[in-house]
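Notes for the one structure printed next.
A single protein chain has been omitted; all remaining protein chains appear in their positions.
Right, chain A next:
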Amino acid sequence: MVALAALRVVRCGGGSLRAARAVFSADSYLLCASGDFVKMYSVATEETLRLMGGHADLVTGVQLNPHNHMQLYSSSLDGSIKLWDFMDGIPIKTFTVGCKLLALYTLASCEDSVFVVIPKSGERDTFQLVSVKLTKATGQDLEAKELLVVLDGVDASPKRIAFGREGEYVASVKEVNLQIYFFRQKQLNRFSVSTTKTKSGNNHFTCVACHPTEDCIATGHADGKIRLWRNFYHKKQYTFSTLHWHHDTVMDLAFSVEGTSLLSGGVESVLVLWHNTSDCQKDFLPRLGSPIEYISMSSDGALCCTLHTDNRITIINSNLRFSKSIQGLIKSADVKTGLVVDPRTKALVLNGEPGHLQFYCLQSDQQLFSLDIVQRQYIHQAGLKQADLVKVAFSARGKWLATVEEREEETDPELQLKLWFYDEETQSFKLNTRINTPHEDHITDMCFRDMDELEDDSLILVTAGRDRMFKVWVMVEDTDPEAQQSVSWSCDFVGNYHNYQATHCCFSEDGSVLAVSFEETVTVWDSVTWDLKCTFCHPPGKIRNICFGRLTCSKYLIGATDFGFLCCWNLLSCALEWSAHLNVLVLQPDPLSEYIAAVSWLSKESSLFVFKPNEPRPIYIQRNLCKEKIQLAAFVPRDEPETIGSEKYLWLRRSQLFFLTDTQELMTLSTKSLEERLTPSSKQLAVEECLPVTPFSLLLGKHRRQQSQEDIDLGKLVVRNKPEQDSPAVKELLHTPAHVLPSASFLCPIFINSLLISKKNESAEEVGDEEEMESEKTEDDSDEERDVAEMEQEDTSPVELLGEMTCKLSKSQEKELRKIRKMDYSWISAF
């Protein structure tokens, strides 16, 4: 049962899209590597159509099969190359190579081999390009051990190898060297550029692209230059020309399909189109949001897509018009805001694009929207200090949002506290108040007084700052009735304690008491009179985290200190209730229950402890949660309480725990077993399942239901409806991809036949006669129907074999089968 399964740590939030270039399929789908999966997007609707999972590690390369545009090769760090039928999301073959594969290339001229980059055995950090012969043997799992080294000493990045005109040569760059290997002549030419260091960086090669029709290689450099190499057949008389626009590293290059223009992108997040590969004619598509990592062109040249460092795919028309963008979870380098849950949408809120706040929906794994907080032009330039969001807090019902942005400077930081009001009409947050320099130094913590039952007037915001004070902000009504805005925020109270830095602040559940930690001391303040009520101190170590208990445990205050102590104070007796020795990194109370989750870091592994403040014994312990340090955690309330049988996991009933590691992986704890989670995505066969519910389908469904209802009401025999719905033939016919089906003329009779109303009992004989008189073809169909039905029953055998099997039936076999069918055909039709 579900409950008995152990709690598993599950990665969520989608994988990084940064591993490999995306690939356009011939019929306008976009395929790209995403973590351990290959994702298929529809270019027209931006929807994720399919998620192909099967690799055990990061997917590093995605390439179409040059000989069958319906098939796709993917390589992964787990050492296998998989051949997919991406229309169905079915793995056709798996070739095991046996060592890490870092990049994958295919060539039309090489019938049966693909090229991969593998680490050179025995040496660290050297890689070689090898061709792998893919055996044509039958069977699903195959060994591909026939490796042929093409180039030695290549770079691991997939951008640094490119295959030239019709696969005549391969170019590879590493540091300052360019090597070109001609397959036919078996000749290797090496070129190098002189190492010069300029202000903007060195001139190391960063990427390479080959002209599709001419002998021309374009290389990108770290100093922003693009060099076009020609005449490289000769070791001496080669020439190159330089294009220079980028001020920083050229991240990727791509030639248009005809080779008339060159696309380049870099850190500036500007896509540059060089016409006729000359310096004078260029077009720009600026402000793409974040640095461009990869550029890929569709085979017909109509579309181009850029992959960005922040998990975004931008689809661009050939005339350099922005068309669409697909946005995943943005994993910024440093999540300063913490994981916050928006009470309105239940979305996870964290730093997104620079200066933006992303609202990320966990259920649908997509970004809901991105709120521009800083509202300034972001300059994509390395080493520039720009304002970024550091703190976020929502009021209890999500009506108010407080954000703090800061810009580091040598002298004093530029701070802004902004308060946003949720506008019901526009369904978005509107800026209400902007406070410049709310504190003289960094703001360390911020919280709203969370009171559901009280009106807005009681809303209070508390900010704690490194300038040794905490400030209380309240809403003020504007006196002028003519003014548009009726409320604004202003400072109401400033408190400090012995000139210590305020580090954390937290309101009790009923909002009557505010706890502010000052380095080693926790102070408790009355939230009405702002009197200091009492102080708690547990000597060694500064306070790292504080929180109040909830519901029945609301009289407890929990604090974690630097030197590995977890303390629980009773607010009624003002005494230490219990303390435990635990190096707590994250302390997260569940907003809907009494449970508090503490994540500790003990000798290179993170452990999770769940406890109730009223008893010092933890309810649940999970050692070795993950190898990485956990930075942040958040409880996200579930839409409906999950049924959890086991007492042990009761704390997961109302909300789900998400946490973010320092490698920016978003993880969660799941009670469901692996199979259960994977079913919907990996066993997806039918197109229907991923089709959205359209008004038409609803209408149709309703109509059908009505019909059947009527039938029942009239007391008719509803025999016919059953086979129609359940007929494996029809189902299979509708669900099997068109390219594996036999011709339509072949299928038509069987389809129509299956739709026919089955005969009434009295006329059964008659029908039988009729049927017998039908042509052989019909029977042929019917035995196919039978085949399909059999196929359907065996769950284990992959369905893609269907086409092969039907085709492979020899004439004699068919005849035999026909005979058999003739015998019991009437029997079938009767049912």
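Definition applied: a contact is a pair of C-beta atoms (placed from the backbone, for glycine too) under 8 Å apart; a residue touches a chain by one contact, two chains touch by 3 or more; residues count from 1.
Methods note: contacts and distances are computed from a predicted model.
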Report summary line: Matching the hidden chain's UniProt record against "Proteasome assembly chaperone 2", "DNA replication complex GINS protein PSF1", "U3 small nucleolar RNA-associated protein 15 homolog" or "Transcription initiation factor IIA subunit 1-like isoform X2" returns "U3 small nucleolar RNA-associated protein 15 homolog"
Requested in this report: Based on the whole complex, identify which of A:Y233, A:F369, A:F421 or A:F493 touches the chain you can't see.
Outcome: A:F493
Query raised in the report: Which one, A:L288, A:A402 or A:M446, makes contact with the chain that was left out?
Result: A:L288
Requested in this report: Taking the full complex into account, find the residue in A:T242, A:Q381 or A:Q813 that is in contact with the omitted chain.
Outcome: A:Q381
Report summary line: It is residues of chain A that touch the chain not shown, namely 285, 287-289, 314, 322, 325, 372, 375-377, 379, 381, 384, 386-387, 407, 412, 414, 435-436, 471, 479-480, 482, 490-495, 529-530
